[in-house]
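This is the structure I have questions about; it appears just below.
The complex is shown incomplete by one protein chain, all other protein chains being positioned as in the whole.
Going in written order, the chains are labelled A and B, and every chain counts its residues from 1.
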Amino acid sequence: MSAPILQARDLHVEFSGVRAADGVSLDINEGEFLAVIGPNGSGKTTLLNLCTGYVRPRSGSVLLDGHAITGLTPRAITRRGVARAFQIPQLFSDQSVVDNMMLALAAKDGLWTMVRPLGSRARRDEAIALLDLIGLRDDRNRASRTLPEGHRKLLDIAVALALKPRLLLLDEPTSGVSTLERFSLMEALMSALRQRSITALFVEHDMDVVARYANRVLVWNAGTIMAQGHPNEIFKDERVLKNVVGVA
Amino acid sequence: MIRTLIFALGVLALVVAPTVAPWLEFVLTIAIAKGFAALGVAILLRAGLISIGHAMFFAISAYGVAFFAGSGISDFGILLVLSVVVAGLAGAVVGAFLVRYRAIFFAMLNLAVSMVFYALFAKLYGITGGTDGMPVPVPHVFGLVLSEPAFKNVLFYGSVALMVLVGFLVHRYLDSPLGHALSAVHANEVRLEYLGVPVWAVLLVAYVLSAMLAGIGGAISAFAIGRVVPDFAFWTASGHLVLVAVFGGIGGVPGAFIGALFLELLHTKAAAYTDAWNLIVGATLIAVIMFLPKGLYGLFSRSGVSAQ
Partner (left out) sequence: MNAIIPLALDTLSSAALIFFAAVGLTLVFNVLRVLNVAHGSFYSIGAYVGASLCLFIVSRQLNPYLSFVALLFSAVLVAVILGPLIESTLIRWTYGKSEAVQILITFGLFLILEDVQRIVFGVQSLYEDAPMRLMGSTAIGGIVYLNYQIALIAMAVLVVIGLRLLIKHTRYGRLITAVVFDREMAQSIGIDTNRIFILAFSLGVFLAALGGALAVPTSGVAPGLGADTMVLAFAVAAIGGLGQIEGAALAALIVALARVLAIYFAPSLDAVAPYAAMLIVLLARPYGLFGSITARRI
């Protein structure tokens, strides 16, 4: 583990009297696969939203590769290499899978042309290669809204990957996915992340997934980080077991 | 391949038509002009934005022709280019404010701005000639002085050529990343923002383009009619464009021109029987929306999914 990609310092966020983040500081190191767990309503998604710029902290700062990104718009932060995958897949539903991918690729570079087509040979090949990586190649010409939920989630993640980000933020990647598909999704995701050396932070409820895939876990509770460390240590911690996992 | 053939045949028929029925030339020229303007509206429709005031750019360009011609510029090509540029500039100014809005606000603001332009054209008698309007003299073409009928011929064939050329370019635009981003705005604007795409800029480009297309139409109309009046900007004129654009929404670039052709011919025939053209347009618009299948460019799909 080397230099931190993302540094958050002393973040304070309040929503109608509730402290979603109470003086939170954390580092995300390059190459990490960091999981954030915690009881419902504890503000885990707020952490994600702080990193993407959707939420502006009342005080505190967020640094990406040493540069301050606090207060920038999601669009600006995305352009600096942070990509987000959503809990409810955000896709262009009527477009085909490959069209969704190509649009994402074009958004990364090549949007500002009115003369060259979206579906150029090079771009289409790249899109299909990426779909191959994630296992959606066969579905490439289907309208994205016709895909089963698990595949829609994968596509949502693939679209984020098309941006070639440094940091990928995932909001409950396995929610809404059947237990059976859960692991194939995670395997596909992990392999893609490793291949492209992408750092990731994911909010997750499924402890099995966390135990198996995360190399560091952040336990979020009532706006603060209650504990953090390797999954093995975390899942032995009694406070965690009581407050988060629900085992007395 | 078949489509290109049908398309080529269509254009051929268009070119030949006035030789068979000379009275058609004027109608067809006007139809092409309105087709351009409707195409502009159709482009915005892709992004789910309905402009019910686009006739303002049609009028701005037409008045531009009258102004520039009145101040000494007499070349057809230059007049055309200048007036379209003026329409584009107006589009940039108006659009910069308007593309922040969506759906009903966007539509109503377009209507409001267009009515302001109409009021200005109608009231500023000293500058615009008020409700009498301004004359448009016959321009020189490539330095040649033409008789009016000869010029009208040139105008017609020029319009057809322009229609093919510009239509092709617009088709390329709609197929480009920028064009696809336009439909993406309607489908999932949030996702676009999270792809790093500046939605406002994408929409502004589309708006300026649509204003320039309306401008081409306005200029052609100005030359064809020989006079520009404030009614060019009146909201009912925008309404006619919307109806044609809805047809274009189904048929893409050719759809806008075919729709315009159809409507203009219908208008000419209907004028013999009734004055209630707005009523026909309004009723047709409602009928089209109510009874056409859902595949109207996803126009009817519920958009705006919230992410967090």
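We take it that contacts are C-beta pairs under 8 Å (C-beta built on N, C-alpha and C of every residue); 3 or more make two chains touch, one makes a residue touch a chain.
The structure presented is a predicted model; accordingly, all values stated were derived computationally and were not measured.
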Displayed partners of the chain not shown (whole complex):
B
Can you say which of B:15, B:92 or B:108 touches the chain missing from this structure?
B:108
Positions on chain B contacted by the hidden chain, ascending
48, 50, 52, 97, 100, 103-105, 107-108, 111-113, 115-116, 119-120, 123-124, 234-236, 239, 242, 246, 275-279, 281-286, 289-290, 299-303
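Everything below uses one rule, namely that only the chains that are shown with their structure count from here on.
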Mind checking the centre-to-centre distance between chain A and chain B? Centres are C-alpha means, answer in whole Å.
44
Contact residues on chain B for chain A in the complex?
172-173, 175-181, 183-184, 187-188, 190-198, 202, 205, 298, 301, 305, 307-308
Which residues, counting only chain A, touch chain B once they are in their complex?
45, 49, 52, 54, 73-75, 78-79, 83-84, 86, 88, 90-95, 99, 102-104, 106-108, 110-119, 159, 163
